[in-house]
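Missing here: one protein chain of the complex. Every other protein chain is in place.
On to chain A.
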Amino acid sequence: MGAAPRRAAILGGNRIPFARQNGAYADASEEDMLTAALDGLVARFGLAGERLGEVVAGAVVKHSRDLNLTRESVLGSALAATTPAYDVSQACATGLEATVLVANKIALGQVESGVAGGVDSASDAPITVSEDLRRILLTASRARSAGERMRALLGLRPRQLVPAVPRNAEPRTGLSMGEHMAITAARWGITREAQDELALASHRSLAAAYDRGFFDDLMTPYLGLTRDENLRTDTSLERLAALRPAFGRGEGATITAGTSTPLTDGASTVLLASDAWAAERGLPPLAYLVDAETAAVDYVHGDEGLLMAPAYAVPRLLSRAGLALEDFDLVEIHEAFAATVLATLKAWEDERFCVERLGLDGPFGTVDRSLLNVNGSSLAAGHPFAATGGRIVTSLAKMLHEKGPGSRGLVSICAAGGQGVVAILEGA
């Protein structure tokens, strides 16, 4: 484990409830949502008018006009306008990567405090002109004469006027994330029943967390929503079993809408600081970010599944820290699909995978399922891509604080592009 000069403390966080696509936040922009999440954080921690070290956030599906999304949100928030900000993007791992970046600057003494976050809207999506039309318009704008411009525009065809909407497909494979996941699920023999059980557990755990008020100091109501719109308190194994497969073919078609995360709108933030900054303001740390690791896999040629990078990242991280899976009190694995979690767990128990792919002597280990996603995860809460990292980090930090100093938590988030970011948190 790299010896960090000092520790980065997680003091808390704030998010807005997550809304289903075209639900309560249909008309809200990403800037609106991120500003609302930030303002809730500012109110909770008394930061109005304060200059923080920096705010780092991002969105996965972003309008080209929002090139400075985070800075614009800071300017619209109650933070001092002198708080710097920048955008990051690492697909679904954006929020966790932002947290790691802020924590690193705190550890190095470059900043004393910072906010990490993320936001995504699947409703207020950017719509662009078709690639053909874009090229024709660019050629026309470069034309030196009316004749040249006319020739360029004569290339226009009606069907090129149809706008392009962002698609949930990998550029290099043309397969949607669900189609990729279906291949991985079949390869690891993940059953429909196991996926339905995991989805049910996610909804039940999240509902229970709401019932005991776990989110009371982690969330600010927004546009009339006070809890995640996707949460189904009345779902059951029977209902989940009745859903038709959404991805995959034939026997391998095990993934349904119930075991996939829905398209979601939402934003989250995490407040990090040095011990000194926190003590000065009387804000008790909940947890510390100890270390993080990012892995990437070659999914393009079918060598590995698109969402399997965390299976590689966690063993590397734990080896550096001298820890084993059994050393963790809580484990958070982002539920992109129920099958993502199950395939990752199965890979770590598989001797052949661990020896051949991870270079270990034997199986990596088993995650105690009673420690996994204990307050529910993305299947129930929803998954506004870049906002998921902040949701998980804040919840885990609070749970570790409840467990006490020295408790350990693991976060694992898979991302498009065959990447995965994982981190270790330690309770304060």
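By definition in this document, a residue touches a chain if its C-beta (ideal position, glycine included) is under 8 Å from a C-beta of that chain, and two chains touch if they have at least 3 such contacts; residues count from 1.
Simple rule for what comes next: contacts and distances are computed from a predicted model.
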{"item": "Among \"Multicomponent Na+:H+ antiporter subunit G\", \"Putative dehydratase\", \"Carboxypeptidase regulatory-like domain-containing protein\" or \"Carbohydrate ABC transporter permease\", the UniProt name of the subunit that does not appear here", "value": "\"Putative dehydratase\""}
{"item": "Candidate in contact with the missing chain, chosen from A:A78, A:L156, A:L175 or A:A257", "value": "A:A78"}
{"item": "Where the unshown chain meets chain A, residue by residue", "value": "27-29, 31-32, 35-36, 39, 48, 75-78, 81, 221-224"}
